[in-house]
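My structure is below; once you've seen it, I'll send some questions.
The complex appears here without one of its protein chains, the remainder shown in place.
Naming follows writing order (A, B, C, D and E), and every chain is counted from residue 1.
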Amino acid sequence: MKLIRAIIKPERLHAVKDRLNEVGIKGMTVSEVKGFGHQKGKTEFYRGNPVQVHFLPKIQIFLAVTDDKKDEVINVITEAARTGKYGDGKIFVNNLEEVVRIRTGEKGEEAL
Amino acid sequence: MKLIRAIIKPERLHAVKDRLNEVGIKGMTVSEVKGFGHQKGKTEFYRGNPVQVHFLPKIQIFLAVTDDKKDEVINVITEAARTGKYGDGKIFVNNLEEVVRIRTGEKGEEAL
Amino acid sequence: MKLIRAIIKPERLHAVKDRLNEVGIKGMTVSEVKGFGHQKGKTEFYRGNPVQVHFLPKIQIFLAVTDDKKDEVINVITEAARTGKYGDGKIFVNNLEEVVRIRTGEKGEEAL
Amino acid sequence: MNGANTAWILTSSALVLFMTLPGLGLFYAGLVKSRNTISTLAQCYGIAAVASVVWFVAGYSIAFSGENNYIGDLSKAFLSGVSLKSLSGDIPEILFVMFQMTFAIITPALIVGAYVERIKFSAVLFISTLWILAVYAPVTHWIWGGGWLADMGVFDFAGGLVVHATAGVSAIVIVKVLGPRVGFPQYFDPPHSPVIAMTGAAMLWVGWFGFNGGSALAANANAGMAILVTHISAATATLVWMFIDWYKNGKPGLVGIITGTIAGLATVTPASGFIGPMGGFILGLLSGSICYFAVGFIKFKLNIDDSLDVMAVHGVGGILGTLLAGILASGTFGGLGLEKTVFDQTMVQLIGVIAVVVFTAIVTYVICIITKSLFGLRVAEEQEISEGLDLGTHGEQSYRF
Amino acid sequence: MNGANTAWILTSSALVLFMTLPGLGLFYAGLVKSRNTISTLAQCYGIAAVASVVWFVAGYSIAFSGENNYIGDLSKAFLSGVSLKSLSGDIPEILFVMFQMTFAIITPALIVGAYVERIKFSAVLFISTLWILAVYAPVTHWIWGGGWLADMGVFDFAGGLVVHATAGVSAIVIVKVLGPRVGFPQYFDPPHSPVIAMTGAAMLWVGWFGFNGGSALAANANAGMAILVTHISAATATLVWMFIDWYKNGKPGLVGIITGTIAGLATVTPASGFIGPMGGFILGLLSGSICYFAVGFIKFKLNIDDSLDVMAVHGVGGILGTLLAGILASGTFGGLGLEKTVFDQTMVQLIGVIAVVVFTAIVTYVICIITKSLFGLRVAEEQEISEGLDLGTHGEQSYRF
Partner (left out) sequence: MNGANTAWILTSSALVLFMTLPGLGLFYAGLVKSRNTISTLAQCYGIAAVASVVWFVAGYSIAFSGENNYIGDLSKAFLSGVSLKSLSGDIPEILFVMFQMTFAIITPALIVGAYVERIKFSAVLFISTLWILAVYAPVTHWIWGGGWLADMGVFDFAGGLVVHATAGVSAIVIVKVLGPRVGFPQYFDPPHSPVIAMTGAAMLWVGWFGFNGGSALAANANAGMAILVTHISAATATLVWMFIDWYKNGKPGLVGIITGTIAGLATVTPASGFIGPMGGFILGLLSGSICYFAVGFIKFKLNIDDSLDVMAVHGVGGILGTLLAGILASGTFGGLGLEKTVFDQTMVQLIGVIAVVVFTAIVTYVICIITKSLFGLRVAEEQEISEGLDLGTHGEQSYRF
């Protein structure tokens, strides 16, 4: 199984979630994070004077999938999250050794 | 060493933490996340009209342990977090290559 | 590639970020977490009566790097985040199998 | 000059300003999405500033000068001729100007609830300026400035027509031209903070004592009766809304509870100087239930994204109260009595409603078309769905905890 | 009718309503857990609405009509007979009804602090309704309605007994029947927002000018003295609490600072019309220290989960101020003087305290038992410890940033 972690723009969350459901992803965990990268930080103003804001709000989607689903999920997220502008985000994948469903104690793929 | 990540119901955090301390876990990191899965979203109301809320508040416990402790920790969390209802959450485990304690620079198991 | 996750004290974030930029790290993702460990929780007071607070605010820096950069990054973070007091935090490293840059679809190291 | 009355109207002016700033601002800001909080506040706040200057420059004069039956003249533009000595009734005219100014502030600000989360800030300021001059001031002249409806003896004690009907009707018209928020009605976010909304609603409730009580322009039993009936209507409507909600959805939501209050307050406004406690109670019962269903009807049947239900609460309420003012003023309902027959009075009320609704709808529509062609009305879709109007339009983030 | 006095009582009515909405609501909401914020606000708000209607229907009549020494009759139910002409003293009676109504609103709302975070909303509304009719209105009749304690000449200027003692005693009684919050006292969460609590406390402070100053029922030196002594007591108690905290725990917490203010305000309330500045200063010193220790004693010695310390702050304060009113009224302490001897007056005060405490405790207990058997008092434990009363009872989330 694989652990997929995608950092995306907040406004894309709805779209990504909907597309993932369509391809049969029944569960995911999201959290609010702040990102720093090519995309420049924003300039806000305080009483007419500029203030640099370095970190930008992003959403992290955290998703465990079976190996066979991996590529499909990556493609789905890439498409749904893309705006073509800097700051679209990244997808990180690594190996997942074990999963347990707390409610039932089920282990492995059927716990997903 | 293993990295254990558990997604649980917020109200179970106290119980899980206490039980983990009992089995000698001295450190952990928790964060607020939002979850989506079998458990249905809530219906709130706006001036008498229903509004669907899809993501539910969850707590993520993030925990590095030595290999030998792994199974015990999983069991402890599973018991303490279980309510038997949908949405109890999941435990994800993967391999941890390296740990450093910033204060001392210690590496490996003694850094835990 | 490696996934580096550092838990640090909030007040060290600026310093760590600046140092990382100096060594050429162009991107990272940070989030607010709460920590529990050797460092004791704080005592707050409610109308003159003590209240124990167990979890302390920490910042998690989440960072994907190429293998060769790994050690340098660990050192940089360790130095910049260290105050020498309990609660300085930890750095966790594990393997990263794949990365995708959503904007371009690039995969692997050039996606970082 | 009567010092006691002056003392009360000085206080009332502060209370009515308090209704808009921060009252109404917080009430609306708590109901929108977090990323549009600052924008909503800036709209209310900016309108307050613009309306004040417009009122000083020409608004007051258009509303309260001249002999013409339909519109005032500019003889009092820049308050020329309003000296320390001039009186209106037995209070200083300069104070009357101030008191009326607070009404000219809150009325266009009420409309904010209709177009939040998607409108351009420039459009808000431009529309409000024209609206005060071309809609609010003339209607005020008709009813409170000695115009034709005043001559007919219409009952509008504190602004059921002047304030709430004009705001409600304009809300619908503007939204029709502006269009709904992206995703409406499928994606629909709940209020980002009922806590903030309740704070604003409570301030509105308190400030309304100055709104309705101050409209007696005197510190006497009339003012006392006005705030009592106002309060009873508000409290009753609050409970009615709460129980309907509870019964229908199993849960009494705080947002519903406070919306009931506003419905009760808007509805009693035109009648508050003519009715007795029982009349207030009846208006509370009616407004709490009728406005409740008006919200669902306009939003989810007609699918009009009057986002914070300005028409359903203020428009419907203000019109309802205006139509019933005559009936409830009669002794039968413990009212303070009326010269005309109840039927004749109610006909006058009906004429007032029709005239104000039609006039407001037409003029507001024209204003929207002009503004749209000059500035455009909506922010870029990306701003609306992504960063929000806080960062997009005002370059600020509402919360940084 | 005196216009100046009427102007001031109109204002005072707004100020006292402001104390409850949003003042007290925010004060309490800031002190609870985030997930019970809406619930706490809804309790205060719902009580305000219910109390208003109950007061209009029968409460006012029970408190302020009839010749009976112990309870009024229903001759003024639905305010029948209260016309524009009726006066009470030299202000319109209808305004007196309104002013008193704001007291009938805040008193049961004060009790909210005792049972937050675990009680059923239905129980809150039901208990409050019975409580106003069976506890508040009768006690008001005894003291302000020409009842037996009034005949004895008890000093209770603005409600040390009528408001604070009744609320404090009822707090303890209800909690005894209801039980503590799950986990109390081991797991104990700090206030979720001292910022919100401070906002509410500050509003209470300001509104108290109408509460104590308005109780003079006139715009004169008496009202001026009342607000000055009120303010001095509040400021002094604030500092005393702060310094004790600072000394004991090394840190002056904001929650403590504002609690000191409320203690000072509650304590000076019964005395505020009889004492001079020095008396206010003395009450500030005493209330700031005595209430400080009362909090720890009741919560952590007696282990009674009077969650937001209604008894320790309002009950203890109100009783303290009542007992000292006679002494501090004497010229020795710069008071405004009294007819009886200090000793006789203090005996009367003592009788008043005992009568009110005993009566309130018994009747409130009966009300709780009835409510418990009809509705049950507590929400499901899972709701209490997990989603909280906001989502569980009201279906809303307090913050969505």
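Operating definition for what follows: contacts are C-beta pairs under 8 Å (C-beta built on N, C-alpha and C of every residue); 3 or more make two chains touch, one makes a residue touch a chain.
Predicted model only: the values in this text are computed from it and were never measured.
The missing chain, though absent from the view, touches A, C, D, E when the full complex is examined. Annotation: of E:L74, E:V182 or E:V206, E:V206 touches the absent chain (contact as defined above). Among E:G59, E:G113 or E:G253, only E:G253 touches the chain that is left out of the view. Remark: the omitted chain is touched by one listed residue; of D:L31, D:A48 or D:A134 this is D:A48. Among E:A123, E:I172 or E:I232, only E:I232 touches the chain left out of the display.
Where chain A meets the missing chain, the touching residues are 44-51, 53.
Residues of chain C in contact with the chain left out of this view: 9-11, 14, 42-45. Hidden from this view is one chain, which touches chain D at 1-4, 6-8, 10-11, 13-14, 17-18, 21-22, 25-26, 29, 37-38, 41-42, 45-46, 48-50, 52-53, 56, 78-79, 82, 84-85, 91-92, 94-95, 97-98, 101, 121, 196, 219, 393-401.
The working rule: only the chains that are shown with their structure count from here on.
Common partners of chain D and chain E, by the touch rule above, are B. Taking the mean of the C-alpha atoms as each chain's centre, chain A and chain E sit 51 Å apart. Averaged C-alpha coordinates give centres for chain B and chain C that are 18 Å from one another. We define each chain's centre as the mean of its Cα atoms; on that basis chain C and chain E are separated by 50 Å.
In chain E, the residues that reach two or more other chains under the touch definition are 395-397. Chain contacts: chain A has residues 31, 94-95 touching two or more partner chains.
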